[in-house]
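One structure is given below, represented as structure tokens, and several questions about it will come after.
A protein chain is absent from this complex, but the other protein chains hold their places.
Moving on, here comes subunit A:
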Amino acid sequence: MATDVISESGGKSDFWQGVRLSMPVVVASAPFAVLFGALAVDNGFSVLEAFLMSALVYGGASQMVGIQLFGQHVAPWLIVLSIFAVNFRHVLYSAGIGRRIAHWPVIQQALGYFILTDPQFAVAEARAASGQTVGFAWYLGLGLPVYLFWVIESALGAVFGKLIPDTHVLGIDFLLPIYFLGLVMGFRKRPLWLPVVIASACASIIAYKTVGSPWHVSIGAIAGVLLAVILPPHHSGVETRP
């Protein structure tokens, strides 16, 4: 009985701890959700379709690219391929986070992968790196508010899109890079952090200039990961772990 109570209250506080960590993500992504909704309607989506895309795809950058191409009357298969290309980095997240959530029941894992966004991965990975378990309640607390706000704000943006004020003065177009930089800094204690960051930064900038967006993300990421793979294991600190 006593242990039941403890584990239950532990799950609850885990959930709320996750919710607390989700707040910067909710704030940073809000303008983009509203902007997506507004642009979607602008490009020929109905309000319901904008809502559906946010609820089912749930990937900000890929949604923006999708509606942009839709507005330019690009062939449907090419739109889907572009969404896939923009989201391709999630393959790496998925491979990384699988080690942390393998102990969950399959249904929970299936749901967990559905909400595996950039911040979701980074914050969960940081928790795992600090030696704590990534539990389902905590993970859901982190992801659910972001999802709900994203979907609701997309719909609101679609309905009231024309009312968006000057995004530049308010700085909201640059909130995500700031947030992502903070996440990058959070991993600075990891072995090979600086070489990986430098390799990824250089490769992504070069790819951005030559191949173009969205491929610079996958190319830059692969450059950093390959560097970590190629360098001798004693640099990467893997074999020193229990």
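Operating definition for what follows: a residue touches a chain if its C-beta (ideal position, glycine included) is under 8 Å from a C-beta of that chain, and two chains touch if they have at least 3 such contacts; residues count from 1.
Here is the rule we go by: contacts and distances are computed from a predicted model.
Hidden chain, UniProt protein name from the list "Sulfide dehydrogenase (Flavocytochrome c), flavoprotein subunit", "AzlD family protein", "Nitric oxide reductase subunit B" or "PepSY domain-containing protein": "AzlD family protein".
Of the listed positions A:Phe15, A:Phe121, A:Phe136 or A:Trp150, the one in contact with the omitted chain in the full complex is A:Phe121. Counting the whole complex, the residues of subunit A in touch with the unshown chain are 21, 23-24, 27-28, 44-46, 49, 52-53, 56-59, 62, 66, 70, 76, 79-81, 83-84, 87-99, 102, 110, 113-114, 116, 118, 121-123, 125-126, 168-171, 174-187, 190-193, 196-197, 199-205, 208-209, 213, 216-217, 219-231, 233, 236-239.
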